[in-house]
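The other protein chains are all here in position, but one chain of the complex has been omitted.
Here is subunit A:
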Amino acid sequence: MAEERSHMVTGRSGRFLHGLKIVVLFILALLFLLPFYVIFRNAFTSSEAFVAAEWTWLPDNLDFSVLRDLFSDTDLNLPAAMLHSAIQAVGQTLLTVLVSFMAGYGLARFPNKAATVVLRLTVLTLMVPTAVTFVPSFIMTTRFGWIDSYRGLIIPMMFSAFATYMFRQSLLEFPHELEEAANLDGANPWTTMWRIVVPNSKGIIAAVTTITFIGAWNSFLWPLLVARDNTMTIQLTLSRFMTSQGVNYPKLFAGALVAIVPVVIVFLVLQRYLVQGLETSGMD
C-alpha cells in the first residue's frame, strides 16, 4: 500500500515535473533559435534602427531590394564569393566521400596487418587534425605553388580521417552475404563496391556528406591561409567586412543570411541521416 501511494505521488509530481520540463525545453529551444532570428532581423533592419538605443525585435525594412543591393555590391563581391565557396565545398565533399569510402571499404573488408597499421594512423590523425598542422600544411601548399587556387583550398583538406573512420565502422556491419552473392556472379571487389555496397550504404554516405559539406562550407582557418582574390570564400568575405571599419551592418547580415541558407537546407534535408549516422557509427 505504502509503496503504491508513493508511486502515485511520484506519478503526480512526475507529471508536474514533466510539464515544467517541457516549458523549460521550449524556452531553451527559442534561445537556441534566437541567433538565426537575429540574423534575419538584422538583415531587414535599417541602419538607423540598427544603431538605435532601443532594441527593436521586428525588422523595419522588410524589403527584398536589400538582397538585390547585396548581390550588386562590387566591394563585397558576394556572387563571386558564393561561387568560390560552392566549388570548394562541393569539390571537397565529393572527393572526401569518394576517397574515404574506398578507404573505409578497404579497411573494413580486407583486414590484414597493413589495415591495422593504417587504422592506427587514421585514429591518431583524428586526434591531431588539420587545425594543428596548418603551419606545415601551409608550407607544403606554398611549395606546390597552390596558393589562391582551388587545388590549394581542396586537396590538402580532402583526406579526412574522420570520414574514413565513420565509413569503416559502418561498413564493418555490412552483411557479407550480399557481397558474396555478387562475388559468385564473378564481380570483382571494385564492381561489388559500386553495385552492392554503395547503393546499400546511402544512410552513412548521406551522414558523412552532410558533415563534410557543412565543415567545408563553414571552414575558416584554411581558406584564410590559402585563398586570395581569385578564391575568396564567403566566410572570409564576411569576416573581413565584419572586422573592418565603417561596416554597413544590415548588408553584412544579409550576406550572413545568404551564407547560411545553403547549409541550413542541406542540414534540414539530411538531418535524419546525420543523426542516424552519428548514432550508429560516430563513436565506438
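The criterion applied here is as follows: a residue touches a chain if its C-beta (ideal position, glycine included) is under 8 Å from a C-beta of that chain, and two chains touch if they have at least 3 such contacts; residues count from 1.
The criterion applied here is as follows: contacts and distances are computed from a predicted model.
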Per UniProt record, name of the chain withheld from view ["Dihydroorotate dehydrogenase B (NAD(+)), electron transfer subunit", "Elongation factor P", "Sugar ABC transporter permease" or "(2Fe-2S)-binding protein"]: "Sugar ABC transporter permease"
Sole contact to the chain not displayed, among A:F44, A:Y105 or A:Y273: A:Y105
Residue in contact with the excluded chain [from A:L78, A:M158, A:A182 or A:A206]: A:M158
Contact footprint on subunit A, counting only the chain that is left out: 10, 21-22, 24-26, 28-29, 32-33, 35-36, 38-39, 42, 50-55, 99-100, 102-103, 105-107, 109-112, 114-115, 118, 121-122, 124-125, 127-140, 142-143, 155-156, 158-159, 161, 164, 172, 188-190, 193, 214, 217-218, 220-221, 224-225, 235, 238-239, 242-245, 247, 249, 252-253, 256, 259-260, 263-264, 266-268, 271, 275, 278-280, 282-283
